[in-house]
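Only one protein chain is missing from this complex, and each of the others stays in its spot.
This part shows subunit A:
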Amino acid sequence: MTNPSTPSDSVTPRRAADIVNASLKRRYAKERRFRLIGAAAVGLGLTFVLLLFGDIISKGYTAFQQTYIQLPVTLSEDLIDPEGTRDPMTLARADYMTPIRQSLRQFFPEVKDRRTRRQLNSIISVGAPQLLGEEVVADPALVGTTHEYWILVDDDIDMLVKGYIDRNAPESDRRVNDQVIGWIDRLEQEGRVAKRFNTIFFTHGTSREPELAGIAGALMGSFYTLILALTLSFPIGVGAALYLEEFAPKNRWTDLIEVNINNLAAVPSIVFGLLGLAVFIGFFGVPRSTPLVAALVLTLMTLPIIIISSRAALKSVPPSIREAALGVGASPLQTQFHHVLPLAMPGMLTGTILGMAHALGETAPLLMIGMIAFIVDVPGGFTDPATVLPVQIFLWADSPERGFVERTSAAIMVLLAFLFLMNLAAVLLRRRFERRW
């Protein structure tokens, strides 16, 4: 600490200590303040995250349950399968709405005129017959018997049971009138109304009816898109990084390429969408709204991220590894593939997974290439029309039916769960395989 060459120090050694002592308190206070500000910044960030999650979860958790009513439905053979063949085609096509309505009417014998009947019928979801049909196809022995079935209700009734409709509002301003509320209350007293786990949400494609809308279609679309984007971008990205980092001569051209890759990583994603529209759809004629074209666009978008992270991973492998390999007689190619690449792989994979998570949550470029579409059927391949999770969220958020509000939040929760899993995988990979030198 003391510096003998400075005369002032040697002449007044005590005064230096005094100065230090006097400022010590101030310096400690400064540090405390800095720590406090830092903690406050983290705290503020966490509060916003908690607010966001709290809002989404509090709005969306009800979507995982769906209201059903239990009705004893008689599936008479005359109506369902008059020829008695039990042919799956006949069973699937049969009219199941009539027996469901008949059963519901038994509970309310006072309903006689056509208008009131229509209102009573509106309690049942338009998708209920189809669901009942699927049960019958799975078990043809049900034909000719009477069973208690859980019947799907309309989204307005679902909202009522979940408490989203204000019963005190004037009748004319409500989607559900007093009469229907009375019927539902009566069924509820008999224990025939229940909220059950919403399997439809996970097994069906989208629908215009909130109670029939599911995310299976969007999930499969996202799955196909990401798989294809991964198989395209990972080898190309790693290959490019390896060449640029290890083999390419350092000259003006490679500098230019490097600057451009860094630039591309910062280009707004919508630009890639426009590029995809002009080049892939316009020039190569790749079909619109398919996972194929989405994957091509997302590959372009994630490539710079993967190349940059892969190069960083290669740089972190110490030169001694390369020198040792070359020293024992390995060729440059063997050096890279046998020694450098395996050591850099965890870093590359982490970068790739983060790039894929980015691609999973991307909406803007996909709007340009026709992914913002209403597609009911769950896609079965790379060239089937499809949509992806974030676009599905966008579409539902824009739907007027109130049932879609909770389903939007639920879809966001599913998307967040997948993002969380992917990021967790990246962290685990790094923990498991990372080497420190």
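Following the convention adopted for this analysis, a contact is a pair of C-beta atoms (placed from the backbone, for glycine too) under 8 Å apart; a residue touches a chain by one contact, two chains touch by 3 or more; residues count from 1.
Here, contacts and distances are computed from a predicted model.
> Tell me the UniProt name of the left-out chain, picking from "Cell shape-determining protein MreC", "Phosphate ABC transporter periplasmic binding protein", "Proteasome subunit beta" or "L-lactate dehydrogenase complex protein LldE".
Cross-referencing UniProt, the chain left out corresponds to "Phosphate ABC transporter periplasmic binding protein".
> Can you say which of A:Ala22, A:Ala141 or A:Ala169 touches the chain missing from this structure?
From the options A:Ala22, A:Ala141 or A:Ala169, the contact with the absent chain belongs to A:Ala169.
> Of A:Leu79, A:Ile372 or A:Met422, which residue touches the hidden chain?
The single option touching the absent chain is A:Ile372.
> Across the whole complex, list the residues on subunit A that are touched by the chain not included here.
Where subunit A meets the chain not shown: residues 126, 130, 165-166, 169-170, 172-175, 207-209, 228, 231-232, 235-236, 238-239, 284-290, 292, 370, 372-377, 382-383, 385, 395, 397-402, 405.
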